[in-house]
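Missing here is one protein chain; the remaining ones are kept as they sit in the complex.
Coming up: chain A.
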Amino acid sequence: MTTQTFLHERDRSRQAFLSRSTLLTSLVLIVGMLVVLVLNALPESSAWHVSNATVSLLGKYFTYMLLALAVDLIWGYLGILSLGHGAFFALGGYAMGLYLNAQTSPLPGWQSIMTYFPVAALAVLLAPGLLALVFGWLAFRSRVTGVYFSIITQALTFALMLAFNRNEMGMGGSTGLTRFYELLGFSLASEGMTVALFVASGMAVLLAFWLCQAITVSRLGRVSVATRDAEARVRFIGYRVDHVKLALFVVSAMIAGVAGALYVPQVGIINPSTFAPLFSIEVVVWVALGGRATLYGALLGALVVNYLKTVLTGVMPDAWLFILGGLFVLVTMLLPQGIAGVISTWRGKRRDGEKQDRQEVSA
């Protein structure tokens, strides 16, 4: 059932925190970021110059990659399919949006506390974290699992979309929050800010990747994989499955919140459409395409699909949903492990080949 089954052995080297895939993924992220920065610094006349608009676009991709990591942590490793993770992303985004608004004109009522960056930063973590805590506590305690859980997460994000659409919420109604000018005293329109947000998003991806890697290689990570595959058995050896799920769900929601907070200043707007059920489903498709239960797969999936989206919506704006749906169907049928599955099969074959070569030599 796993990609490694044909090897019949679990690749032990991948269990260490500093595994080859961790190092490789980190390296690719860091080098990729540096390359973009260098190319951005080239004079505009150069053929290699990368424009600020592109840097900003890549920064947005980073926030999507962060969101994909959050979904993969609970879907790939714990078997919880959340179709409402856009809600946590949006909450982080709204927290940041309030802070940005407060920089130009004072906010009414309780919202005035969002003027202060540390408060806003805390809200970015706490708003999604608390929602996940309450929602998860109710769901996991009453053992809502599988497709039922997925459906209520859709309902959750849909309900929030309706709520945030109302002007009475004080969140800008259907227009959402916009008119952002300053972040930490610096102009958002400045070139330095574009680069800074890009770097911040890239660093956030790197840190979240390390965090998720640390969790998945720990014993808790093995308990969660065990829960994904045989939940009842895990209970009978004495683990509190509901607590494991709750803990990872909250961590995942917070990562999504940070992603949303980094997304908003780069895109310049946050509105209720981020709560739309369809967006959350899209996120799941990224992870499925990239390959669930591998962290680099989630990162890759988010990047590839969103790049395709940028390119294709330019060419044929109406076809995107059909293309996405078609891709999803194709991948689930042909590559159930996604892009990462193809890579690991290829690597496994190569490793087996090497082994065979060695045996032939020694024979």
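Going forward, a residue touches a chain if its C-beta (ideal position, glycine included) is under 8 Å from a C-beta of that chain, and two chains touch if they have at least 3 such contacts; residues count from 1.
Assume contacts and distances are computed from a predicted model.
Per UniProt, the protein behind the absent chain is "Urea ABC transporter ATP-binding protein UrtD"; the candidates were "DNA repair protein RecO", "1,2-phenylacetyl-CoA epoxidase subunit PaaD", "Urea ABC transporter ATP-binding protein UrtD" or "Electron transfer flavoprotein subunit beta".
Of the options A:50, A:183, A:204 or A:225, the residue whose C-beta touches the omitted chain is A:225. Residues of chain A that touch the chain left out of view are 1-2, 4-5, 8-10, 12, 215, 218-220, 222-223, 225-226, 228-230, 232-241, 243-244, 247.
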